[in-house]
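Mind looking over this structure? Questions follow.
Yeah, one chain of the complex is gone here, protein chain that is, but the others are all in their spots.
Moving on, here comes chain A:
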Amino acid sequence: MKKLLTGNEAIARGAWEAGVKYATAYPGTPSTEILENVTTYDEIVSEWAPNEKVALETAAGACIGGVRSLCAMKHVGLNVAADPLFTFACLGVNAGAVVVTADEPGMFSSQNEQDNRNYARHAKVCMFEPSDSQEAKDMIKEAYAVSEEYDMPVLFRMTTRVCHSKSIVECQDRKEVADKPYEKDIKKYCPLPAFAKGMQVKLANNFKQLETYSNTTPFNYIEDNKSEIGIIGSGVAYRYAKEVYSDKASYLKIGFTYPLPMGKIAEFAKDKKTIYVFEENDPIMEKEIKAAGIACIGKEKLPTMGELTPDRIRKALLNEEVSTIQPNPEMILPRPPAFCAGCPHRGAFYELGRRKDLMIFSDIGCYSLGLMPPYNATDAMICMGASISGGHGVQKAFDIKGDHSKKVVSILGDSTFFHSGITSLMNVVYNKSNTLTIILDNRITGMTGHQQNPGTGFDLKGEEAPIIDIEAMVKACGVKELISIDPNNLEMMNDAIEWGLNVEGPAVIITRWPCVLKKLSNLDKDEFPSAFKNFCTVNVEKCIGCKKCLKSGCPALAFDTVNKKSGILKETCVGCGVCAQICPKQAIEVEVR
């Protein structure tokens, strides 16, 4: 049966067909939909983990326990999960295990562009790289066979274009795979130095075997078009190369990319005049091919950053500039993403942005947008959970310098707090910091498209789950000063910030209001009976056209430049009332929809 699937859907389908029984992930663009699709298959037990390290360790455990397991994450998630990955590689597997890393050439929704093919080399695990959805499905199935045959977890590199592009996939049925018995084997599963030395030797031997596999697997194949130009390509970069060169070059398509098929590469290169290497981001294949004494052209001409799309290939190698019809550039306005109408982060960032005495360390989530106008609030961000620990460090530096002109605020969301904010908060308390932490609890993992988390009361399957109480967690970390508030109430928000900055020792504010895009659960409806049931209107008699309401940055507002009055789009507004509180003339009224 043929289906049009995204790469992420194809991975889920492939895992199902391969007899996978356990899957776990922490959501992160562009990998999120893998688990969202896995969970549609009843034969697979699937879970959201609070972070990628937990996910990878759990998948390793499931594999040791005897069932085929999958774990998926975005590229930066593998940094979090790197610790278990390296040692899991040494242990090897019982049932097969595959770790999917979704890289982001072009950085559409990420803070960096790291190339996780480096992790395969660093952790000494083998790697597959599909170039479309059909390959994603086929390679996942093969990856489980390889994992079990060569006794190691397999790293599976996707990129945004492969994750989020749809192409036609021939689907098959699930093939059940016998569970592996679990037998206690401390020499295999306990990497004490005495045993770990043996594990390293085993891993190295298995790698030797994989070199032969790489030279013979049908996923590494030659398309001979009798050309003097030879193209070695992996991932979607191979597709881009074919788009440009078509049958005017011969190809060595590499789908199993670590260890590289050096024998096949040498054979392919033998009769070619020019060899090009097409890979997105780092010159990894290129360097290994050059190190083997095979001349090739790669990143000296092709870009190392961003996607290696056909237009960039044409420009770099063929000197072809595409002629385009250009609009009058003066008419083009950018359209960056913004907080939605009714977003509960608006109240917090409106109040934070008004103050000039703060150093705000923010985090990874929709609230990253707090750095944008009109709030201009945020000072710094690094990675998941860094708001609290980074803020602690800034506070220490300010204390060391005796500079108290700015106070430090750390701000992050509920899911990010569970992911890696908790350990940072412990550090703040333990090392006697004086920062203010604001946890924006919008009752969901928002940015990645509404995934459940330990605080929401539901699991990945949508079934009821125990609620991990953020307030209780904060108190258990030793925080004495804590309040929970409604962020849509600006006076309350402002007072809470003022209170938090002036109490002795670390303080925490939890803002609690659901994400406006969330499908409210019955729990939410009980807790927030008035949420999103209102709308606001402007009383044009009272409006003086001062534009102060626009400082809320709400996309439901529209200023009538002819009549010099504010207006509100009724179909967009959900009546949070933030603009009404900002209006100095009480010209905005909240009505029940």
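Simple rule for what comes next: a contact is a pair of C-beta atoms (placed from the backbone, for glycine too) under 8 Å apart; a residue touches a chain by one contact, two chains touch by 3 or more; residues count from 1.
We adopt the following convention: contacts and distances are computed from a predicted model.
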item: Omitted chain, identified by the protein name its UniProt record gives, among "Indolepyruvate oxidoreductase subunit beta", "Biopolymer transporter ExbD", "NitT/TauT family transport system ATP-binding protein" or "Copper-containing nitrite reductase"; value: "Indolepyruvate oxidoreductase subunit beta"
item: Residue, one of A:L35, A:I289, A:C366 or A:I439, that touches the chain absent here; value: A:C366
item: Omitted-chain contact residue, chosen from A:P181, A:P336 or A:P529; value: A:P336
item: Touching residue (missing chain; options A:P193, A:P218 or A:P327); value: A:P327
item: Options A:T87, A:S165 or A:T274, residue touching the unrepresented chain; value: A:S165
item: Touch list for chain A against the chain that is not drawn; value: 2, 4, 29-30, 108-109, 132, 160-161, 164-168, 236, 239-240, 242-243, 307, 309-311, 322-328, 331-340, 366, 369, 372-374, 447, 449, 517, 547, 550-551, 553-555, 557-559, 561, 571
